[in-house]
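For reference, the structure discussed in these notes is given below.
Removed from the display is one protein chain of the complex; every other protein chain stays in position.
On to chain A.
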Amino acid sequence: MKAGSNLEKVLTSGHFAVTGELGPPRGASVEAVEKKASYLKGVVDSINVTDNQTSVVRMSSVAVCKLLVDMGLEPNLQMVCRDRNRIAMQSDLLGAYALGIRNVLCLSGDHNKFGDHPQSKNVFDVDSVQLISIVKMLRDEGKMLSGQECEGVAKFFIGAAANPFGDPFEFRVTRLAKKIDAGVDFVQTQCIYNMDKWRKYMHMAHEEGLTEKCYIMAGITPLKSVGMARYMAKFVPGLDVPDYYIERLKGVEKKKQAAEGIKIAVEQIQEMREMPGVAGIHLMAIEWEHKVPEILEAAGLLPRPKVD
């Protein structure tokens, strides 16, 4: 065991893992965190807590992770390179560990231009691949980037994101390989809709032996409506929503589109379970957390395994 987190235990014992996602509130409400968390309790193996996603100011990811720990849930601390330099990152990592957080997800982060403070100064001192190497150094060498020995070692299970649908496609598997070299233990992908491209990506990753070297979790986001599908296809850079899903949602009456979206997600999950090299799913039900139990139940992924 590298960190001994529940996610690590589930994955290393060969179970098909399930992670969820929780977006912190735009405010200081603990109740808002508790409400979202209550839907995820007992149905996922650990919960990603986003770090000011889309560059919109929200409650601190470290703080929300701690709230989850206190509720008996396991968080994955997301950390982006946009807002912190290497000093703040290492400091927050040490603090997060002290608070009982055991999984970290290293991300570049959306550009601040997209958020609610486009006037801000960004940092990008290190990039996501380099951040992975920092977390690994803290864990495996017990040292900071400066070479300073840590008084108490922070042992994290190290995650990263991968987007098989960004360009240039040929470089995407290489980028995954770099993250593995840097020290990543698990990877969660961007939401997958284009299953053909995904299969191709996984095939390439498998050929390179990458599926042996890290746990790859497929990103799933249920489509709530044809409007959402269209929006994602059009406005989210690096997201690929094929026409056949849009057509399929269009084919059912408005009231039933949400149910159809869930059906699509469940079909996708079932396919992921059969696909070699896919170690689990990362279910991002954006502002739809209360649907998570229903989706996982339908996909046959409940109850979650207990591994000691």
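We take it that a contact is a pair of C-beta atoms (placed from the backbone, for glycine too) under 8 Å apart; a residue touches a chain by one contact, two chains touch by 3 or more; residues count from 1.
Note that contacts and distances are computed from a predicted model.
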From "Ion-translocating oxidoreductase complex subunit C", "Oxidase", "ABC-2 type transport system permease protein" or "Methylene-tetrahydrofolate reductase C terminal", the UniProt protein name for the chain not displayed is "Methylene-tetrahydrofolate reductase C terminal"
Among the options A:His111, A:Lys263 or A:Arg304, the absent chain makes contact with A:His111
Considering the complete complex, of A:Asn163, A:Thr211 or A:Gln268, the missing chain is touched by A:Asn163
Only one of A:Thr12, A:Gln130 or A:Asn194 touches the unshown chain, namely A:Gln130
Per the touch rule stated above, chain A touches the missing chain via residues 81-82, 86, 108-111, 113, 122, 124-130, 133-134, 145, 161-163, 166-168, 170-171, 174-175, 177-178, 181-182, 190, 237-238
